[in-house]
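Right, one structure below, let's go through it.
Shown here: the complex without one of its protein chains, the others still in place.
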Amino acid sequence: MSRTVVHRVLVQFGDCDPAGIVFFPNFLRWMDASSLNFFRACGVPPWRELTHSRGIVGTPVLEIGTRFMQSATYGETLEIHTSVEEWRNKTFRHRHVVKRGDDVLCEGTEVRAFVARDEAGGRLRAMTIPEDIRALCR
Amino acid sequence: MSRTVVHRVLVQFGDCDPAGIVFFPNFLRWMDASSLNFFRACGVPPWRELTHSRGIVGTPVLEIGTRFMQSATYGETLEIHTSVEEWRNKTFRHRHVVKRGDDVLCEGTEVRAFVARDEAGGRLRAMTIPEDIRALCR
Amino acid sequence: MSRTVVHRVLVQFGDCDPAGIVFFPNFLRWMDASSLNFFRACGVPPWRELTHSRGIVGTPVLEIGTRFMQSATYGETLEIHTSVEEWRNKTFRHRHVVKRGDDVLCEGTEVRAFVARDEAGGRLRAMTIPEDIRALCR
Partner (left out) sequence: MSRTVVHRVLVQFGDCDPAGIVFFPNFLRWMDASSLNFFRACGVPPWRELTHSRGIVGTPVLEIGTRFMQSATYGETLEIHTSVEEWRNKTFRHRHVVKRGDDVLCEGTEVRAFVARDEAGGRLRAMTIPEDIRALCR
C-alpha cells in the first residue's frame, strides 16, 4: 500500500469564476502541486536539481480522469490526499482525492511519465523510473 | 452527427512551465473556453444573459478524461475541435481534440450539466437541458 | 499606523515560466489573495456574504505599482506583508511587501475602491467605505 500525502489549499477569490465557484482547471493545478508535494514529502529533490544532476525534467501527465462531485468557493480550505496507485516501468498512476472536511469534492487519477531531456538539450523522452526514487516513495 | 466548432489558441510564454512546455491545466482551461465558444457559435446567448433571463448559470463539468500525446510550447497556434457526443436529460458530453496542424496533441471528453441557481439565489442545481438550446446546437 | 497581516504562499511548479522563475502576474494574484486575507484577518466577512447582506461586491483595483527586485522559484515559501497605507472616502491604498526570509523580492501598492452593484443588479459603482469596516481594520 502506497503512502498518502496531504496537500492543503486555501481557495482564493481569483480561483473562482462568475458562478462564484472554483474554476475547474484550478483543481487540476492543485493536483499537480499535490503531486510535486508528494515527491518532496517522500524526500525526492526538486526537479530543478534533478535536471542538473541527472537530466530528469519532471513528470508530465499522460492521462487524467477526474470526477467533480461538489463545488467549492473562496475562503474554504481543501485537502488533497495524494498517493501512487501503481508503478510501471516508465509511468505511474496517482490518485488524488480532494476533500473539504469529510466531504469529497472531486477525485481523479493522473498517469505520469518520468521524462529526461536528451543530450542535445532538445526533445523530452520518457525514461525508466529510477529505482532509488521509487524506493523513496514507498 | 453533431457539429464541430474550432477554437484557436496562440500559446503564450506564461502558459508554459519550467520544462518549457504548456502547463497541462491550461489545456483544460482552453477546452472550457472552447465549450463556451461552441455554444456561442451555435447561437446560445452568454451565460450572463441567461442567468438574468432564465436562471441558467452555466454548464459546470461533472467529469473529465483527457489523454496528452504531445507537448506544445509558446508561439504555437493550436486548434481545439469541439463537439457534443451525447445529449442526456440534464447532462451532455463534449469531445475536444486539440491539434497543431495535423498533429493531435491531446483529446478528451467532458461531461457537463446545465445548472440553475434556485429561487433564493443560493445553491446551484442541475436542470433539464432546455430543448431550444439543444436544438440550436444540432 | 495600520496593522500588517502576513499571507504565506508556497510557490508551485506551475507558477513558474520557461525561465524557471515565477511568472510575474502570479505576484499580483498573491497580492490580491493577501488583500482578501487582510480583511478576513481583521474580521470583515467574505464579499460573498456582504454581497447578499449589503450589496458590497468587493474591492476591485484602480491602480497598481510594483517593483520586482529578485525572482523566486518553486519550492520556496514567500511571505506577503500587507497593510493599508491610506484610507480615503471611497478608496484605500494597500502596501504589499513580498519577502523570502529577510530578502524583499518585490513590493507594491494597490489603490482599491469599495464597490456595490446597483439595485437593478447591473453596473458596479464605487461607494463610501463603510465606517464599521474601516474600524475593523485599524
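As written, the chains take the letters A, B and C, and residue 1 is the first residue of each chain.
The rule is short, and it goes like this: a residue touches a chain if its C-beta (ideal position, glycine included) is under 8 Å from a C-beta of that chain, and two chains touch if they have at least 3 such contacts.
The structure presented is a predicted model; accordingly, all values stated were derived computationally and were not measured.
Contact with the undisplayed chain is limited, among C:Gly14, C:Gly58 or C:Gly75, to C:Gly58.
Interface residues of chain A facing the missing partner chain: 13-14, 16-20, 23, 25, 52, 73-74, 121. By the touch definition given at the top, chain C reaches the unshown chain through residues 18-19, 21, 23-26, 28-29, 32, 47-48, 57-58, 60-68, 71, 115, 124.
Although one chain is not shown, part of chain B still touches it, namely residues 12-14, 20, 29, 32-33, 36, 40, 46-48, 58, 73-75.
Criterion: only the chains that are shown with their structure count from here on.
Superposing the C-alpha atoms of chain A onto chain C requires a rotation of 180 degrees, rounded to the nearest 5. Between the CA-based centres of chain A and chain B the separation comes to 23 Å, rounded to the whole angstrom. Chain centres here are Cα means. That of chain A falls 28 Å from that of chain C. Residue positions 18-19, 23, 25 of chain B each touch two or more of the other chains.
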